[in-house]
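The block underneath contains the structure these notes are about, expressed in structure tokens.
Entry: subunit A
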Amino acid sequence: MRFLLVEDTPDLGQAVLDRLTLDGHGVDWARSLADAEAHLAVSSYDLILLDIMLPDGDGRDFLAAHRRVPRDTPVIVMTARAGVSDRVALLDTGADDYVTKPFDFAELEARVRAVLRRRGGTAQTQVTYADLVFDPLGGTVAVGGDVRDLRNRELRLLEILMAGPGRIFSKGHLHDRLLSASEAVSDNAIEVYVGRLRKKLSGSAARIETVRGVGYRLTQG
Partner candidate 1 sequence: MRDLALALALTLTLIGGLFARPALAFEIEEVATFGAGAQVVSVLSTTDAAVFAPVIAGYLETRPDLAVRYTVANSQQVYAAIARDGAPFDLVISSAMDLQMKLANDGAARAFDGGAVLPDWARWRDRLFAVAQEPVVMIARRADFAGLPLPQSRADLVALLRDNADRFAGRIGTYDPAGSGAGYLFATQDARQSDSAWRLSEVAGSLHPRLYTASAAMIDDVQSGRLALAYNVLGSYAAARPDPGMVVIQPADFTHVLLRTALVPVTSTDPAAGAGFLTFLLSPQGQSLLAEAGLPPVSDTTITAAPQLRPIRLDPGLLVYVDPMMRQKFLTEWTAAVVQP
Partner candidate 2 sequence: MRRPASIRRRLLLQGIGVAALLALVLYLAVRGVAGAAIQTVQDSVLGTATVVIAEELRGGADGISVDIPYAAFSMLGAVGEDRVFYRILVGDQTVTGYPDLPLPDVVPGLTPAFYTVPYQDAQVRIGAVGRSVLVDGNRVDVTVLLGQTRTAQAVISAQMANRAAGLGLGIFALAAVLALISARSVLAPVHDLALAVGRRGPQDLRPVRRAVPRELVPLVAALNGLIARLRSALDRTESFITEAAHHVRTPLATVRMQTEVALRQARDDATRASLRNVIRAVDNAARSTGQMLDHASVIYRSDQPTQDALDLRVVLRDLVGQMAPTADMRDMAFVLDMPVGPVPLSADRLLLESALRNLLDNALKYGTADTDIEVALTPDGCVTVCDRGRGLGGGGAAALTGRFARGDNVGDVVGSGLGLSIVRDAARACGGTFTISPRPGGGTCATLHLPLR
């Protein structure tokens, strides 16, 4: 996916950029509102991540102008204003959603997905492997045409594995991506989720293979 990140704080902007890039997303980073307008003029994005306080203006004004144009690129606001009244006011100005700084990247991802899902348009995002057809945004998986009902973390796990079939993903990597960093979970949480996913995908040509002492990988046959 292509993100437009509008953030003036260099360290934070860099970190978000790094984190998004790690997951394989394309990111353009605008450091001011004018910069953002310039990017929007030449490129199109799946989502805009918008900071509120910027050197050349208020993100809310940008948001209002953005809604007037109109552009349908969804916007998620990253705000340092955490008050109740700020939250209410933000949604009233037309942001699709918001995250309060400092935010959990997993939560950001979840909200991005939720926003995109609300906006519709899932056709081009389907991923196929062996007899699996996976729609990460729609959150559906079909095994040979047979739609399986997966819970969120099972879907996320499958999404990670399908991003690199044959590649070995360590338990730690999966842990980081599946679970919130601040969440306390048992050491065998990943084994539990892998177990569940295997059960849900039973009958498929694709299978999740345990590489003892290293991690897991998706294989077929």
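Candidate entries met the following condition: all candidates are chains of the complex that A comes from, given by their letters.
As a working rule, a contact is a pair of C-beta atoms (placed from the backbone, for glycine too) under 8 Å apart; a residue touches a chain by one contact, two chains touch by 3 or more; residues count from 1.
It should be emphasised that the depicted structure is a prediction, and the values quoted were computed from it without experimental measurement.
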From 1 or 2, the one in contact with subunit A within this complex: 2
For the subunit A and candidate 2 complex, residues of the former touching the latter: 9, 11-12, 15-16, 18-19, 22, 53, 78, 80-85, 88, 91, 97, 100-107, 110-111, 113-114, 151-153, 172-173, 176-177, 180-185
